[in-house]
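With one protein chain held back, the other chains of the complex are shown just where they sit.
Order of writing sets the chain letters: A and B. Residues in each chain are counted from 1.
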Amino acid sequence: MAAGTVTLSADVAVQVGQFALAVDLTVDSGDVVGIVGPNGAGKSTLLRVLAGLLALDAGRVALDGVVLDDPASGVFVPPEARPAGVVFQDYLLFPHLSALDNVAFGCRRRGVPRREARRRAREWLDRMGLADRAAARPAELSGGQAQRIALARALATDPALLLLDEPLAALDAPTRRDVRRDLHHHLDAFHGVRLLVTHDPLDALTLADRIVVIEDGRVVQTGRPDEIAAQPRSAYVAELVGTNLFRGTAAGGVVRTASGADLAVVDTAAVGAVFVVIPPAAVALYRTRPDGSPRNTWPATVAGVDRLGDRTRVRVTGPLTLVADVTPAAAAELPAEVWVAVKATEIQVYPA
Amino acid sequence: MSRRPPGPVVAVAVLAVALFALPLAGLLWRAPWRSAWRELSSHDALTALRLSLQTSVLATAVAVLLGTPLAWVQARVAYPGRSVVRAVTMLPMVLPPVVGGVALLLALGRRGLVGRYLDGAGVHLPFHLSGAVAAEAFVAMPFFVLTLEAALRSVDPRLEEAARTLGAGPWAVFTRVTLPLVRPSLVAGALLCWARALGEFGATITFAGNLPGHTQTLPLFVYVKLEGSSPDAAVILSLVLLAVSLVVLVGLRERWLRAL
Partner (left out) sequence: MTAACGSAASGASGPVTVFAAASLTDVFGALPKSDVRPTFDFAGSQALVTQIQQGAPADVFASADQKSMQKLVDAGLVEAPKVFARNALEIAVAPGNPKHVSGLADLARRDIVVVLADSSVPAGNYAHQALATAGVTVHPKSLELDVKSTLAKVTSGEADAAIVYATDVKAAGAKASGVEIPTAQNVIATYPIAVVKATRHHAAAQAFVDAVRSSSGQRALADRGFLSAA
């Protein structure tokens, strides 16, 4: 990919049966954009439109100034002619081809001679740390390996647009952790437009620089992860970002967050850059300094109280800006200044 | 995990095997082994065997060439009247083959619906090897089409979409992804088709006639022998037909028929 900014502008209107998607989106290659939303919100439909698997009813899709779909002027570039790489949910590797030939498939179809296509595919397998799995059929690959082959297959054609549909959803939790870190690196190294569809808040918050929330076929909110977390505009978004996520550096069972706070964690093996996740239900608020001195305790200021169904979400500022879930009764009695306590066992640490 | 099969199921399964095996045993029991070699090496028998292999392979080729696009359209294109087309293409399976032969005559015979124009163009199917091929293809093609159509339906269309995003046009998707994915079923269907064509009798005799060296395939030869001078030869040749089919089916089973 040549240096410089690539911009995708998509004004999308499609009707699929009873479902209507109407989304206007501009993405440039500086950001990884996470498309999030509940099931059936239209995330995958949007991806299909961008990939050319679904034609627009109205609107316009253009990448780097080149029109890909514009029903008004009769332009439609079919998927095979778009400079897009797609990583599908369940990966959709070709079961009749080896891992190597899966990765070489795109280059072959775009006219690269077999030898050269295989050479490039081998390079990608090397980069993915899967050189020894070149001859394996997809059925013989582990979930994490298959995910990386799918990513390599999408990247091997050197696309200008990378679309990922729930890239981590099919993995079990431990694999997911490792693959998420790898994916983060590969997304960083890719210079085109990057779009990631996910329903998992952690994936969105850890992988995306900008988040677009889609509900029922419409964009309901867009912004940086911390902006969205600070002011969720719907119950779904509140739920989505209702988790406390920080970047930090781990050493010897302590994570120092970017804001300078130290958190004691159980995971003493974690070293270096990490993500720290604290579920709101794990944050306890006290009127006075709690007894028994849990290690992660500090004074804080109540910055806001939101009712969310049967729970109440309290935002507190201090060494760490956090949300905590408490009962409405407890919230009613909270003073302006409180003590925050978080058990080390409740803090999750992920390599970044 | 070891699984103990329920007794009654096994008993009935054994009965079913007997249903297939007993007639074969009857042939073996009745076979005049002493004259077997003489019957087999007779010119007429060899001619009929060669003709049978020739016509059944050609009929299978016709079925694969015409049936593959048909199966694809049936599996992938939703158009009004698709179920009618499916019923029509399955008709030869339920039609008595002799009736099929009559129908072919009325369509492709010298005075048939289309045959009259073929005749004008110098194309004569009846009494010609091509007629035997046409009759066998007519009767056997549904086995191929149905097998392949079922396989095509089971292919995940998203795999084809994935191929599109990787630069494959519709034709490349078909040849590079769809066909390789259904290859086991394609081969299995072609084998079924071939086996059915090899044993074809009724439509061939009615449409193509019975002339040694031209349209007299092995089943026809067997019938003539059975009705006429040497029922012994008929038994021996039936066994040859069986042996050829068995060798091919068993030989290829391990590799391909798992898809069935």
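Methods note: a residue touches a chain if its C-beta (ideal position, glycine included) is under 8 Å from a C-beta of that chain, and two chains touch if they have at least 3 such contacts.
No experiment lies behind these values; they were computed from the predicted model shown.
Taking the complete complex into account, the chain left out of view touches B.
The hidden chain makes contact, of the residues B:Ala48, B:Leu95, B:Ala162 or B:Ile205, with B:Ile205. In the complete assembly, the contact with the undisplayed chain comes from B:Pro126, out of B:Gly67, B:Gly100, B:Pro126 or B:Gly167.
Chain B meets the missing chain through residues 105-106, 109-111, 126-127, 205-206, 208-212, 215-216, 220, 223-229, 231.
Convention: only the chains that are shown with their structure count from here on.
Distance between chain A and chain B, defined via averaged C-alpha coordinates, is recorded as 54 Å. Against chain A, in their complex, chain B makes its touches with residues 156, 158-159, 161-169, 172, 176-177, 180-181, 183. By the touch rule above, chain A contacts chain B in their complex via residues 51-53, 78-82, 84-86, 88, 92, 94-97, 105-106, 109-110, 153-154, 157.
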